[in-house]
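Dropping the structure in here first, questions after.
All protein chains but one are shown in place.
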Amino acid sequence: MQDVEAIEKRVRASFERQALMALIGARLVSVGRGAADIKLDFRKDLTQQGGVLHAGVVTSILDSACGYASLTMMPEASEVVSVEFKVNLLRPAEGDAFLAEGRVLKAGRTLSVVRGDAYADSAKGRALVATMLATMMRIEPK
Amino acid sequence: MQDVEAIEKRVRASFERQALMALIGARLVSVGRGAADIKLDFRKDLTQQGGVLHAGVVTSILDSACGYASLTMMPEASEVVSVEFKVNLLRPAEGDAFLAEGRVLKAGRTLSVVRGDAYADSAKGRALVATMLATMMRIEPK
Amino acid sequence: MQDVEAIEKRVRASFERQALMALIGARLVSVGRGAADIKLDFRKDLTQQGGVLHAGVVTSILDSACGYASLTMMPEASEVVSVEFKVNLLRPAEGDAFLAEGRVLKAGRTLSVVRGDAYADSAKGRALVATMLATMMRIEPK
Partner (left out) sequence: MQDVEAIEKRVRASFERQALMALIGARLVSVGRGAADIKLDFRKDLTQQGGVLHAGVVTSILDSACGYASLTMMPEASEVVSVEFKVNLLRPAEGDAFLAEGRVLKAGRTLSVVRGDAYADSAKGRALVATMLATMMRIEPK
């Protein structure tokens, strides 16, 4: 098994290639074995009609967090793709900043099951705004 | 029940306020009773690490299409929020343009169940790349 | 590719080994390429607290229908297991008889995506009561 530094380096290299993360201003703030955290600041151009973060943006950072959490448990020369995910939106995604935490529930040889939680930070404190349950798949690089 | 023109006008007004749709270049191309279609051109800044459309972008246009499909079946002074959705990613989202179709399966007084299909158009033709099953909720405007 | 009769025979043999289907009285009524239908008569011992079919029973026949629909598209010496599924319950499952239809959306080498619809038949006609979106996985027999 690789050491944590090597894993983080590999995950960061892949994250850098996710152009969408740059577009929306998302940063990979933490990587560990079976875990990855992504942060995002509120921006008006990321909202839905009511002025809060669009569910698609919440899903984007949850999906990347869950995908990279699962990648940390895979052999070195692996790529990860999302098979499917489900998101429950618990509260309006209101806040100044958002945190998406991906945590592996089960790391399999081919498939991994990952849970993701998205929090909003505001003057009122931190609130859980969405939760994801996802299946990620390891693929051999071409 | 409102006529279709009034419904489309109302849906378009709400879509215009979804700043994320402008950021990613998504257009509402069709609205009918229980249906809404959104189009998106490929752009490099919307991709994941493998160079295809990020699952979060696919989800964003599916979510908006499903939400607006359900809004067309609601009383005039309604707003819609996403309760939850599940997305299965069937193939890599490779193509020049993408179409998200939202279709209402069941319109309820409070909750609606909506199916969404996302297609990729390329030189090889049209391919179904993702499918969504979503629950949308009617809320009274504040 | 096997002929349809051989596929049906293989699916029926597996269905016969699903003891739960016998317990609840479910019958495999139709098998085709990418499709499997299961019927169930209403019984009082299959209900939830309100007297209608328990969501777990609706899910049981949908899961088996979706699993066998995907098995029809797999090589001869394959077994199928459910990876995950999502079920939306559209209406109370009230009726004299129920039909679960499994239909393959995408048959992959390892994973298949399958849609399932459950209908209730009553004096009022046929009503869609639930819909499933499932991921099934091919495994090599031991």
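Per-chain numbering from 1; labels A, B and C assigned in written order.
In this text, contacts are C-beta pairs under 8 Å (C-beta built on N, C-alpha and C of every residue); 3 or more make two chains touch, one makes a residue touch a chain.
These figures come from a predicted structure and were not determined experimentally.
**Q** Using the document's definition of touch, tell me which of C:A36, C:V57 or C:M74 contacts the absent chain.
**A** Within the whole complex, the residue contacting the unshown chain is C:V57.
**Q** Among C:A6, C:L23 or C:A97, choose the residue that contacts the chain missing from this document, as touch is defined above.
**A** Missing-chain contact among the listed residues: C:L23.
**Q** I need the residue numbers on chain A that touch the omitted chain, in ascending order.
**A** Residues of chain A in touch with the missing chain: 86, 88, 90-91, 105-106, 113, 115, 128, 131, 133, 135.
**Q** Residues on chain B that touch the omitted chain in the whole complex?
**A** On the side of chain B, residues 83-84, 86, 110-111, 113, 135, 137 touch the unshown chain.
**Q** If the hidden chain were put back, which residues of chain C would touch it?
**A** Residues 14-15, 17-20, 22-23, 44-50, 54-57, 59-61, 63-64, 79, 81-89, 92 of chain C touch the chain absent from view.
One rule holds for everything that comes next: only the chains that are shown with their structure count from here on.
**Q** Please work out the Cα centroid separation of chain A and chain C, and write it as a whole number of Å.
**A** Going by mean C-alpha positions, chain A sits 33 Å from chain C.
**Q** With chain centres defined as C-alpha means, what is the inter-centre distance between chain A and chain B in Å?
**A** 22
**Q** Would you please write down the residue numbers of chain B that are in contact with two or more other chains?
**A** Chain B, residues with two or more chain partners: 86, 88.
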